[in-house]
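With one protein chain withheld, the remaining protein chains of the complex are depicted in position.
Take a look at chain A:
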């Protein structure tokens, strides 16, 4: 079975601020096995909450990004610390080129565990990708959902706003405030279209007819608690982190305001003294560097909070999606039971 993956950029949204280059839209009919390769990679190497990663290859055609091939990053082990990843990638791409396969780097993929992927690491690497190759995307593959019967594959890009912030590396509260960015505007999802060649489609139809195990039991599975529990657990952890961050911020702002007050008092006193001296005909006191006297407290970086918020949002979406599906199923089951 061979899928063809086409990732479509919604029109007009993909204006990349820096270069002014516009990728408008879609399509190629080249055959790839991207999705299956990703799934296979996870099955073979990833277990539990471990994450697997790899490189996406493809090319931009008009306003579409066509991903036509991929290869995995080798698993890191302790022994080969001096393993050069970049070298490996270059080698790999060169080899692919020799066999005449698309060899343009267009992003990377990563598996996820219950939708927990919004992290600093992801942000950083996606930023560097997007910084170097404008059209880069990150594909997030959720093996658990896939195991439940519906393929879950999502493509994300950083918004231009976030790109700018990351470029300036200004994660202070003020910086973020100025940029006016919330957790909703950090990532943009890009719609995905998976395409197969016509021949494959034909084969599929044929297979479907012949197949005896076409029952899709997983889809109708009613036991939901396990998945929900896990999600809740993760959600709770993030909420705890969030609480901590807020407390940190709280102390920071309290310290800041206290200091501001002190500074104000100091200035006032200074002014009064100067006025007195002037009336006595003495020269005013020399100016002192106030910022030295009152060192502002170190502001806590707010990026992590944003990311956590994004992650929480993500979890909530997941749970919401999951529960709405399950509710449907439950009602259906109830109705069926009543009918019987």
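The rule we apply is simple: a residue touches a chain if its C-beta (ideal position, glycine included) is under 8 Å from a C-beta of that chain, and two chains touch if they have at least 3 such contacts; residues count from 1.
Throughout what follows, contacts and distances are computed from a predicted model.
Undergrad: Absent chain per UniProt: "Autophagy-related protein 101", "Cullin-3B isoform X1", "Eukaryotic translation initiation factor 3 subunit C" or "Transport inhibitor response 1-like protein"?
TA: Of the names offered in "Autophagy-related protein 101", "Cullin-3B isoform X1", "Eukaryotic translation initiation factor 3 subunit C" or "Transport inhibitor response 1-like protein", the one UniProt assigns to the missing chain is "Eukaryotic translation initiation factor 3 subunit C".
Undergrad: In the complete assembly, which of A:50, A:85, A:124 or A:229 touches the absent chain?
TA: Selected residue, touching the omitted chain: A:229.
Undergrad: Consider the whole complex, including the chain that is not shown, and state which of A:239, A:267, A:285 or A:327 touches that chain.
TA: Final answer for the missing-chain contact: A:239.
Undergrad: Under the stated touch rule, tell me which residues of chain A contact the chain that is not displayed.
TA: Those residues of chain A that touch the unshown chain are 225, 228-229, 232-233, 235-236, 239-240, 242-243, 246-247, 249-250, 253-254, 257, 260.
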